[in-house]
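Have a look at this one.
All protein chains of the complex are present and in place, except for one that has been dropped.
The letters A and B name the chains in turn, as written, and every chain counts its residues from 1.
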Amino acid sequence: MLDSFSRAVVTADAKTAAIGGADLNALKGFIAEGNKRLDAVNAIASNASCCVSDAVAGMICENQGLIQAGGNCYPNRRMAACLRDAEIVLRYVTYALLAGDASVLDDRCLNGLKETYAALGVPTTSTVRAVQIMKAQAAAHIQDNPSEALAGAKLRKMGSIVVEDRCATLVAEASSYFDRVISALS
Amino acid sequence: MKSVVTTVVASADAAGRFPSTSDLESVQGSIQRASARLEAAEKLSANLDNVAKEAYDACIKKYPYLNNAGEANSNDTFKAKCHRDIKHYLRLIQYCLVVGGTGPLDEWGIAGQREVYRALSLPTAPYVEALSFARNRGCTPRDMSAQALVEYNALLDYAINSLS
Partner (left out) sequence: MDNRFFSLFNLTEDRAIEILDTPPDLVAESDSRYIAASHLINFQTDRSISALIRAVAETDPRLDNKIVRRKSVEILGRLKAAQALPAIRFCLQDEDCYTVENAVWSIGEIGTQDPEILAEIAQLLEQPGQSYRVMIHTLTKLNYQPAVAQISKFVNNIDPPIASAAIAGVCRLTGDYTQMERVVAMLQNQNVLGRRLSIQDLIDARYYQAIPDIACCPVSLVFRLRGIRMLAEAGIGDGSIDFATVQPYLEQSLRDRPQDLKLVHRYDQLPELSALIRDLYETDFGKCYLATQTIVDSYPDTAPAALFADYAEEANNDYGAHFHVMKIMGWLKHAPAYDLLIEALHNTQPQFQKSRAAAAIALGEIGDSRAIPELHKSLDTKIWDLKYAALMALEQFGDLSGYEILKDDTDWLVRAKANSQL
């Protein structure tokens, strides 16, 4: 497992070079933005169970067949497994965001996931849909402007009003991890 | 590669939980110290060849016999190796500054190295001397800020301790 710092080390070592100016500047950027990153991780982690249940609910809402006899979220046991899996994905995305590097997500979560799901007969399209919903929610939580449409009565704001793209790079980074999950499943 | 962040993530993962407040606090603590470390890493990377050469030359100058074709006719072999290795250690120290832990030195410079030096009867004294010179030479604020120097010297001490 790597983070953005050890990634720089491993890359430099492959070239037997010291870590140079450009990489050091990128890391300084990481540090300068460090508190925002921690806030973003905290925002997702604190809202994880909502994200997960909303994503699975959204997925089912669009495809009721999942909870009917023969569907992949029927009976309750399989529904529980679905919720658990969504939470696992979100958890590894959160780790990746904390580390600033995708390796923990790749190595510990996505590696072999597609094959496992294929063997278990889990429908990829639905899974991807749930991940997409989590991606949108995570973006909203990082920016701390969850939309009323998605959150409904559960809407809560964590702090003062946020200027729109204060966290644009972090949102983009988190989204890239969700995209990694989606492409690993597709 | 161990760092504060990977350690935190690994233990959260082992427990199957999201990063906790205390996890985030320990990462935050590490980030606060990281500026000083990166400053030292930046200065070292810009001068690595010079620092290595200066340390090595000082060691040679102090022990001129290293420089003479004396009866130990393999001294040149050792000098060439020593120069190469000093650079190697400084590079690993730079990595440690960046990663915020001793992982790169431990994994690529120390584990097994003591054994190899012993098995081949290679003297460690020139390494120790050269690295000690580098440690004692660092000067604040000329070379880097006081905090950066503390981080840098701590790693030099760590390398000296583990190789001697």
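Note that a contact is a pair of C-beta atoms (placed from the backbone, for glycine too) under 8 Å apart; a residue touches a chain by one contact, two chains touch by 3 or more.
Just so you know, these numbers come straight off a predicted model, no measurement behind them.
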| item | value |
| --- | --- |
| Contacting the left-out chain in the complete assembly, out of B:Arg17, B:Arg84 or B:Arg137 | B:Arg84 |
| Selected residue (touches chain absent from view) among B:Gly16, B:Gly29 or B:Pro123 | B:Pro123 |
| Contact partner of the left-out chain, one of B:Gln28, B:Asn47, B:Gln113 or B:Ser145 | B:Gln113 |
| Where the missing chain touches chain B, by residue | 62-66, 70-81, 84-85, 88, 107-108, 111-116, 118-126, 128-129, 157, 160-162, 164 |
| On chain A, residues whose C-beta touches the chain left out of the figure | 15-16 |
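Basically, only the chains that are shown with their structure count from here on.
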| item | value |
| --- | --- |
| Separation of mean Cα positions, chain B and chain A [Å, integer] | 36 |
| Chain B partner contacts - residues on chain A that touch it in the complex | 1-3, 5-6, 8-10, 12-13, 16-21, 24, 27-28, 31, 34-35, 38, 41-42, 44-45, 48, 91, 94-95, 98-100, 104, 108 |
| For the chain B and chain A complex, residues of the former touching the latter | 1-3, 5-6, 8-10, 12-13, 16-21, 23-24, 27-28, 31, 34-35, 38, 41-42, 44-46, 48, 91, 94-95, 98-100, 103-104, 108 |
